[in-house]
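One protein chain omitted, others in place.
Each chain carries a letter (A, B, C and D) given by its place in the written order, and its residues are counted from 1.
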Amino acid sequence: MSAGLELKDVTIRFGGLKAVSELSFSVAPGELIGLIGPNGAGKTTVFNLITGVYTPTSGNIHFDGVSVPGKKPHEITRMGIARTFQNIRLFSSLSVLDNVRTAMMGELKHGIVHSLTRGPAFRKQEALVEKEALELLDIFGLADARDKNAKSMNYGDQRRLEIVRALATRPKLLLLDEPAAGMNPSEKEDLMHLIRFIKERYNLAVLLVEHDMKVVMGICQRIAVIEYGCKIAEGTPKEIQCHPKVIEAYLGVSVES
Amino acid sequence: MDQFLQQLLNGLFQGSIYALIALGYTMVYGVLRFINFAHGDVFMLGAFTALGLHKALGSAVASMPWPVALVVVLVASMAVCALLGILIEALAYRRLRHGPRLNVLITAIGVSLFIEYSAQLLFGATQRPFPELIPRTAIASTGNLTISVAQVVVLLITVALLIALRFIVMKTKMGLAMRALSLNPTASTLMGVNNSVVISFTFGLGSALAAAGGVLYASLYPSIEPFMGIQPGLKAFVAAVLGGIGNIPGAALGGLIIGITETLVKGYSQEIGIPSGYSEGVAFVILILILIFKPSGLLGKVEREKV
Amino acid sequence: KKSDENVIVIGEVAALTGNTATFGQSSHNGTQMAVDEINAAGGLLGKQIQLVTEDDQSKQGEAGTVAKKLISRSKIKALLGEVASGRSLEMAPIAQAAGVPMISPASTNPKVTEAGDYVFRVCFIDPFQGTVMSKFALGKGWKKVAILTDTKQDYSVGLTEFFNKHFSANGGTITGEQSYSSGDKDFKAQLTAIKAGNPDAIFASGYYNEVALIAVQARELGITVPLLGGDGWDSSSLVEVGGKAMEGCYYSNHFSNEDQSPAIQEFVKKYESKHGAKPDAMAALGYDSAKILFDAIKRANSVEGPALRDAIAATKGYAGITGNISLDANRNATKPAVILTIKDGKVVYTETIAP
Amino acid sequence: MKRYSAQIALIVALAVSLGISLVSNSIDAYYLDIALTVGINIILAVSLNLVNGHTGQFSLGHAAFMAVGAYGASIFTLEASSKVIPMLGGPGAFATGIAFLIALIIGGICAAICGWLVGMPSLRLKGDYLAIVTLGFNEIVRVILQNTKGDGMFGGPLGLKGIPPHTTFFWTFALATICIYVVGSMVNSTYGRGFLAVRDDEVAAGSMGINTVRYKVTAFVTGSFFAGLAGGLYAHLKTTISPEGFNFMKSFDIVVIVILGGMGSTAGVVLAAILLTVLNEFLRDFEEYRMIVFSLLLIVMMIVRPQGLLPSLPFLNRKKKSA
Partner (left out) sequence: MLEVENLHVSYGSIKALHGVSLKVPQGSIVTLIGANGAGKSTTLRALSGLVKSNSGTIRYDGDEITRLAPHKIVSRRLCHVPEGRMVFANLTVHENLVMGAYLQKDKAWIAKQTEYVFHLFPRLKERENQAAGTMSGGEQQMLAIGRALLGNPKFLMLDEPSLGIAPLLVKAIFERIVEINKEQGLTILLVEQNANLALDISSYGYVLETGSVLLEGPSADLKANPKVQEAYLGG
């Protein structure tokens, strides 16, 4: 098995509906791949399959050679896969900073006993966690909002915070589900830069679901297109843009990057 | 064999009365998503209202044939309790509608205590006899089997109310509004639903059902006192959850299952080696076992939230 | 609630609210009547009696707290209550430790008075009553009896235990042992099982609340044999609720409403005019517990703990409403039991069984 | 100094309770009883708050764990402490105290084991379903205890009596302080914020690498342990316990304290435990109107202060610190 993420003939059914059907594709380490397709094509479902929210009806998913299905979401996260959610799911009663810190549990060397004794090692660790969390927030321009309640932020900031929180788990693979939704074009521009930046900085592989073609075409190295749960095309942005099937099913007209 | 059949019938009738109380419980829960602990107390008020009405009407009722008298007293108590339910909602719950759900739970406990202790003050602590609204004479006693008129009537009324309630919730516009409201109250007002009216209606209906339960229960077990609602209320709650809370046929099914198993455990306690004193816990054991295997109850839909 | 020079403060703990309020209210009514009477008659030792009653809401834990409150805040000289043995057991060690004599009107569990020499009761205890009913049943020639116990009430469990012991040891057969919990309304399952055993009688050791319904349902199921029980049956609502179904059933009690002795008739009349109902056993016991206390105060001519304790302990042949009461070495009342039966909707006396 | 403030507060509180304990003989028995009840209620409410408030589960069966602890501790005291005390060096105050502590811990451990047994299968249930299962467990415990033999170890419906009154001011408040400290420290750390995350969004928490099941079970078992301790204290305060005293209404009482205090707010819950216990005593003067007044107060409180007495606002606390 190779490094990175590999899906092989993955299928999931919901009752009579085959939401994802015999889907295969892979994401190599450090790659930035787009996953696009019409509404209801099964993109979010693919994310849910990778992160253990759903278990595939058949087929297999490997990450760095280890089989994923059957593992609990938190175990998969510990393997190095993190995600954001299409419908924002922040910890609504926690502050912005705490949302990020909570995701840094994997960093901790000590658990419950440590938090009871509260010795110097504990303090050091807490300080470290705080520092790193603030660093991440700073990248996304959210450091000033550290004490705000997560739910009182506007939509765009909440989306950014979701990305920060996912990054805080120190993933090797980041799954982004429509990160640009609800942003205006100039904010989208900024987001594209940020995604590129964190990908380089943290040496991430990224799987991006997004309906904004400017964003997808602008930053993805390769794009997979699915419709009704099946892959209908895969290739570079250039290839995809003029792929007749993709145009028919998804784009409408070919777009320029 | 006869004995087993008799026990099964005992269980069926016992279960049908649980089912009857559970209907109102589950409906209010289904719409408003909170456990109305005061349901059992409205049930008790239903019985006391019927007693009061029966006394007040006195000879008028006495001269009627019993089915007429039953309908008069039943419908009147249901109406009184419906109004009471609406009043309780308006005074105690309405302002909490947008608050955390657990607050409503505490309020419900408060309302429940209030009703119980006020009733104890008003009616006294001692049990009172309840008039024989439905004859408890045996319908047919073939050999060793006995079924009373009252039992059959209660079963029939339960079935009728189950069908009526199911119809209201699934087939009428009000029912659809109730379900929509339960899912998203903001969206439902955007559809033009007057949420307050729907909630009042729900409470009124739920309380009327509770009252019907109270009257029929008291007809079967003719002694009433201010705390009489606690235990059936709890059992009905269990029945509702067992069937899948919010699910109306589920509540009926849950009631029957609890009634029958409880009766069988009591009836065969010596044979199976569980003293019948443990039967009080049987409902809960069944509940826990079923929920472990079916976390949303027997007929409840798995509310898997889409991520 | 200040301690006044000219009054003797007596404490009472009763369940005035909650699910056993029906017993607590009765015993309180009886106690209060005794206090009112003595005050009307000029009080004791030249002082009026002041009764301070605390409600324990029928809840565990409360009885102990209010007993402490009465002793340390109200500075009571003696403590009356509780009806339920469980709650009396909470109060007893507190009264004992404080050296305040305590008289329970109706806690029948033997353990209650084991707390120490300051703790008394005016009712008989479970072993006695269980045995009495067993003797009675055997005397009637009923050799096969089924038992129905309220497992939530230690009282009922106790009666059953001693009934069972005596009955089995003296040639009787128990055809079936069933149980329920107070608050239950449906007993058909147990009764159906009991019916299959074909007993000569059913010993229902619980309280009247359930027994009335048990009788009703037994008759519905075609069970015609009599039901037997203890003083927990004693309440006018037994017949009100049970109606015809209670006909021909028997229970043991401390006294009979129908007893024509002037003291009892006067008590019944007074109580009825005040509370609109005939006094039940709890009321009579509450009344007697207070009266015995007053009698002891008079004899001791003091309200100091040790003196009062000794005077109570010395109670012999006191003519109470609930019989001639003598306290034995274990501070339990010994008195005869009367057997009552229901006939034409009335509770009538049948016989007296001495201890 | 500031860095160790939590530990210092803990030690100071322990010392104070020991100090007060030394003079507690001169405290009026009734007031002492109230104070100890306050302490026990604090333990019950703070520990339930870990489950219901911080972790967002909804248990309605706390009284069951209290019962298990009460019975466990009492049975140890009644049956075994006469053998243990000589081993600890005779019947002095010290040996008795240690034997009592052992009894309490045994009660706590019994309760924790029950918590684990109930929690493992049932914590995957959500919201009201968990509520009813815990309530059911509560009733099952009660029914089982009630149906034991009257002359047996558990004492049947009458329960256990003659438990020595070992519960002192020191033990109660020392354990209350430890309970507050443990719950507070657990929640107030990077590890412990996992509890809050589980409450806010279980799916997201799982996706952030948080083992949601373990957190829920940890909270549940810890909560049960302290409920068991509280039960032991209660038994050795009241000297008699009976199954009926641990019915679901008792669980409701604890839930009421938690919600009235403010879910997830330790300070609020402590305040509510004090206020409600004292209120209970005040209302005695209302006699038969007492519960009516109480229930009305409850309803009004919920309308007037739905967020509880002292709502938890973790992000506000943080702000103050960083400012």
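Some observations on this one:
Heads up, the rule we're going with is that a residue touches a chain if its C-beta (ideal position, glycine included) is under 8 Å from a C-beta of that chain, and two chains touch if they have at least 3 such contacts.
Just so it is clear, the structure is predicted and the values come from calculations on it, not from any experiment.
The shown chains contacted by the absent chain are A, B, with contact judged over the whole complex. Note that of B:Val68, B:Ile139 or B:Ala187, the residue touching the chain absent from this view is B:Ala187. Within the set A:Arg165, A:Lys188, A:Arg222 or A:His243, the residue that contacts the chain not displayed is A:Lys188. Summary of contacts with the chain left out: across B:Leu8, B:Leu57 or B:Leu176, the touching residue is B:Leu176. Per the touch definition above, the residue from A:Ser2, A:Ser152, A:Asn203 or A:Gln221 contacting the chain not shown is A:Ser152. Interface residues of chain B with the unshown chain, by the touch rule above, are 173, 176-177, 179-180, 183-184, 186-195, 301, 303, 305-306. Mapped onto chain A, the interface with the missing chain covers residues 14, 17, 36-41, 44, 86-87, 152-157, 178, 181-189, 211, 213-214, 249-252, 255.
Operating definition for what follows: only the chains that are shown with their structure count from here on.
Once chain A is taken out of the picture, touching still joins all leftover chains into one piece.
More C-beta pairs touch across one of B-C and C-D than the other; that pair is B-C. Spacing of chain A relative to chain C, judged by their CA centroids, is 73 angstrom.
In terms of their C-alpha centroids, the spacing between chain B and chain D amounts to 33 Å. Each of the following residues of chain C touches two or more other chains: 17, 151, 179, 181.
Along chain B, residues 117, 120, 275, 277, 280, 307 each make contact with two or more other chains.
Chain contacts here follow an irregular pattern that is not a line, a ring, a star or a complete set. Remark: the chains found to touch one another pair up as A-B, A-D, B-C, B-D, C-D.
Within the complex formed with chain D, the residues of chain B that make contact are 29, 35, 92, 95-96, 99-100, 102-107, 109-114, 116-118, 120-121, 234, 237-238, 241, 245, 275, 277-278, 280-281, 283-285, 287-288, 291-292, 295-297, 305, 307.
Across the complex, chain B is touched by residues 44, 48, 53, 85, 87, 89 of chain A. Every residue of chain C that touches chain D in the complex is listed here, in rising order: 16-17, 54-55, 57, 59-61, 64-66, 68-69, 71-73, 85-86, 89-90, 93-94, 98, 109, 111, 115, 151-154, 157-158, 161, 179, 181.
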